[in-house]
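Removed: one protein chain of the complex. Kept in place: all other protein chains.
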Amino acid sequence: MRKEKNISPRTDLAIEAREIVQEQDEKESSLDGIEVTEDQGAEYKLTRVHITTKKGSHTMGKPVGTYVTIEAQKLKENDVECHERLIGVLAKELAELANLKRHDTVLVIGLGNWNITPDALGPKVVSKVLVTRHLQEALPDTIMETVRPVAAISPGVMGITGMETGEIVKGIVDRLRPKLLIAIDALAARKTSRINATIQLSDTGLAPGAGVGNQRKMLNKETLGIPVIAIGVPTVVDAATLVNDTMDCMLREMKVQAEKNSPFYEMLRAMEHEEKYGLITELLHPYMENMFVTPKEVDAVVDRLAGIIANAVNIAMHPGISMADINRYQS
Amino acid sequence: MRKEKNISPRTDLAIEAREIVQEQDEKESSLDGIEVTEDQGAEYKLTRVHITTKKGSHTMGKPVGTYVTIEAQKLKENDVECHERLIGVLAKELAELANLKRHDTVLVIGLGNWNITPDALGPKVVSKVLVTRHLQEALPDTIMETVRPVAAISPGVMGITGMETGEIVKGIVDRLRPKLLIAIDALAARKTSRINATIQLSDTGLAPGAGVGNQRKMLNKETLGIPVIAIGVPTVVDAATLVNDTMDCMLREMKVQAEKNSPFYEMLRAMEHEEKYGLITELLHPYMENMFVTPKEVDAVVDRLAGIIANAVNIAMHPGISMADINRYQS
Amino acid sequence: MRKEKNISPRTDLAIEAREIVQEQDEKESSLDGIEVTEDQGAEYKLTRVHITTKKGSHTMGKPVGTYVTIEAQKLKENDVECHERLIGVLAKELAELANLKRHDTVLVIGLGNWNITPDALGPKVVSKVLVTRHLQEALPDTIMETVRPVAAISPGVMGITGMETGEIVKGIVDRLRPKLLIAIDALAARKTSRINATIQLSDTGLAPGAGVGNQRKMLNKETLGIPVIAIGVPTVVDAATLVNDTMDCMLREMKVQAEKNSPFYEMLRAMEHEEKYGLITELLHPYMENMFVTPKEVDAVVDRLAGIIANAVNIAMHPGISMADINRYQS
Partner (left out) sequence: MRKEKNISPRTDLAIEAREIVQEQDEKESSLDGIEVTEDQGAEYKLTRVHITTKKGSHTMGKPVGTYVTIEAQKLKENDVECHERLIGVLAKELAELANLKRHDTVLVIGLGNWNITPDALGPKVVSKVLVTRHLQEALPDTIMETVRPVAAISPGVMGITGMETGEIVKGIVDRLRPKLLIAIDALAARKTSRINATIQLSDTGLAPGAGVGNQRKMLNKETLGIPVIAIGVPTVVDAATLVNDTMDCMLREMKVQAEKNSPFYEMLRAMEHEEKYGLITELLHPYMENMFVTPKEVDAVVDRLAGIIANAVNIAMHPGISMADINRYQS
């Protein structure tokens, strides 16, 4: 879970960044360098956002590359059969993005703090991934043909280790020399409704502080020398986002009822364009700075999400593991 | 954590119930049957609310009896020395309310769901209370003189057991026949600033659904046949309370800036008297119904609060345990 | 996990009690009142011991009734498919022993200490049992037709609660009035090879201290007024049993090599009949009194065993749950 001091509602989701761009500027040219395709299924919506140019990257505040999002309210629920189908979708997208050769070694990194439930997604996935790299010499070739060499670690957060996470990962990557890094993390979103209902895959690495001057070491091809796929789920929103969302609803409601062109309507309209989110943040500060909003059953939901992602990673990585093996290789 | 479908911000705290009464009705007679004394220390504020008559009970929506509240922002922080002083204050208040004879047996009940961090306060306290009732025959008299017979259990919540908690407690009380029940629970508050910063003791039992027709079995002298002391801490607020608190701040801010007697000021004033909380709740429903607001470090804070309460219970109950033994009898 | 001060290796397993009887006395009449049928499958061995008379009960040191044992070394391993077949076998035996009417309420009790991994079997099963009793009024009849009213609780051990477990259970049973109690517990065995490889079902209740004067309250039809089915797995052996088992192996080895009728052979033979186990226990005392022997991966094994038993309970109890639903109703 990466946080920043920023007065606009921060989002790690490319689909939300695009919504913000569209809200702020209705000209078509504003989306130059950004290609979007959507695929609305019965159970989920799959969106592919391709940022193709520097201009697009600047507009979106995100690096050039591909962002695939799976949205499904059922991700929050305990619907075993739907989750199995989503595992299949996710595994397919991941295998495509990864584009690995048969014997390439992969390192899976679980980011986040295992002591804080909504930030524990990454470490939980890592604990469920089938790790095989150390077995290469011990197992017979016929078995090893069915698995790819996979290593995995959850390095912890800086407050726990005293070290920048990027430094730890860089140190390990330099010794292990894998062909691909897969990093799993909880994300920030700006819509309460997306909590635990969205999975984003991207091939651009993790850019925790892009655009806001955060000094944290990025995990991407430039810094690590290997491709990085990030898999993330927004698991909380901060208190200000919740208030903001609610006030938006209220204003919409009031606008409907207020007469157009009345001074009150004007005020409300004006207010939307002012830094409403900034005002809220300021008011919530200081005593609510550390508050976050999360569903009551967050422990169970994060556990299930971790299972979905880990199953997808196992299927996408190991040639011998298929949909029939779901949950079989999880401890 | 007891919840209800109610459109006014629900509170388990007598001090908040009184604030609401005062806000709604400024006549002095409105507080008939309610006596309040306050004691403002450097580190904490101690408030005693005595509801002395049926009228007072009806006004407050709480049973006749005594409610002692300790408020201290430091309860949230990791301030070992301040917490030791608060343990002393709490132990003294508890011993007074309990008013036990030397060899009276006490049963401590930890209410709430141990799988949901902010609801796990009661079970955590129970795990730290020094349990001695089963040692009565094994230990020599000289040692037994230093301890009171104390039993303790966390029965779980109805969603876990399939049984009304009150039924389980009643069954155990009927067989064990203790002289006092001490019940520990997480509470609902209506001010975000009170989360994890307030401990309430009361001698009126627990009345989960008082006034809103909730059918849950009460734990009090009428239902159990023995006195019941409730110890509680508000550990979360619901999302609607957070939004409400924030909007109150915003309105206050805007009122300061708006010209008095302008139509806008009037609208804001009017809005305060409308069912703002109800409107918010309606808007948040359905997708935020299960959202709650909690501090990031809730696990650590609830652990520390459980330690404070358990130490106070141990000192108040056992003649041989004093302030010098803090943390010594916790596993 | 029930323990006793006893110099002969203590067993909760009827199949082991019978082995001891056979070892000590080779006359056929010694097994009067004890009927045994065995069913050796490819993956497991199913043994039914019926103690039919008082004489049989006295010989075996166990109450009159039925004891069904499933033995399978694969219970220790992570063999998902074999475990699914064993769930089916267990569910069938349990349904038969339970012999319930369609709407009878069942209470499931998880005995043992959740803080000690090998003693946590009962509480772990309870956390995975589908609890439905509290839904009777909330759910539509068509759904309720598919489930039986089931309640469940793990009362904890006396060292944690200060109360005799039997007292707590009696208190709850008296208020809830279920038609059947199912109690799950870790057992003591006298063969190291049976650890985590044996499940015993019995309809005789739990008789923790039968025959050794232990005063603990029994959980059976006499004390509770309802039938009691016990489900148990031996999860540890004490250190003395391990030493004893090993020395038996050594003696057998040495006997093979020693000439018959030599004084040495005689000594070894004699030694077997002496109180070897008692001697070992004495030697191990005091510094090894609290030592127990357990497999390295005990956490994972107990988790899987709990899953097997909980699935079997769910299938045996709820008409609408079948083998196709394995793991689906576990949190």
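Note that the chains are named A, B and C in the order they appear, and that numbering of residues resets to 1 at the start of each chain.
Heads up, the rule we're going with is that a contact is a pair of C-beta atoms (placed from the backbone, for glycine too) under 8 Å apart; a residue touches a chain by one contact, two chains touch by 3 or more.
Being a predicted model, the structure only gives us computed values, none of them experimental.
Asks: In the whole complex, not just what's shown, which of A:20, A:36, A:80 or A:151 touches the removed chain?
Replies: Checking each option in A:20, A:36, A:80 or A:151, the one touching the absent chain turns out to be A:151.
Asks: From the list A:11, A:59, A:117 or A:132, which touches the chain that is not on show?
Replies: Missing-chain contact among the listed residues: A:132.
Asks: List the subunit C residues touching the unshown chain?
Replies: 115-117, 192-193, 239, 242-243, 246-247, 249-250, 253, 263-264, 267, 279-280, 283-284, 287-288, 290-297, 299-300
Asks: List the subunit A residues touching the unshown chain?
Replies: 127, 131-135, 149-156, 158-164, 167-168, 170-176
Throughout what follows, only the chains that are shown with their structure count from here on.
Asks: Taking CA centroids for every chain, report which one is farthest away from subunit C.
Replies: Farthest from subunit C by mean C-alpha position: A.
Asks: Which whole number of Å gives the spacing of the CA centres of subunit B and subunit C?
Replies: Computed value for the inter-centroid distance: 42 Å.
Asks: List, in ascending order, every residue of subunit A touching at least 2 other chains.
Replies: As it turns out, subunit A has residues touching two or more other chains at 300.
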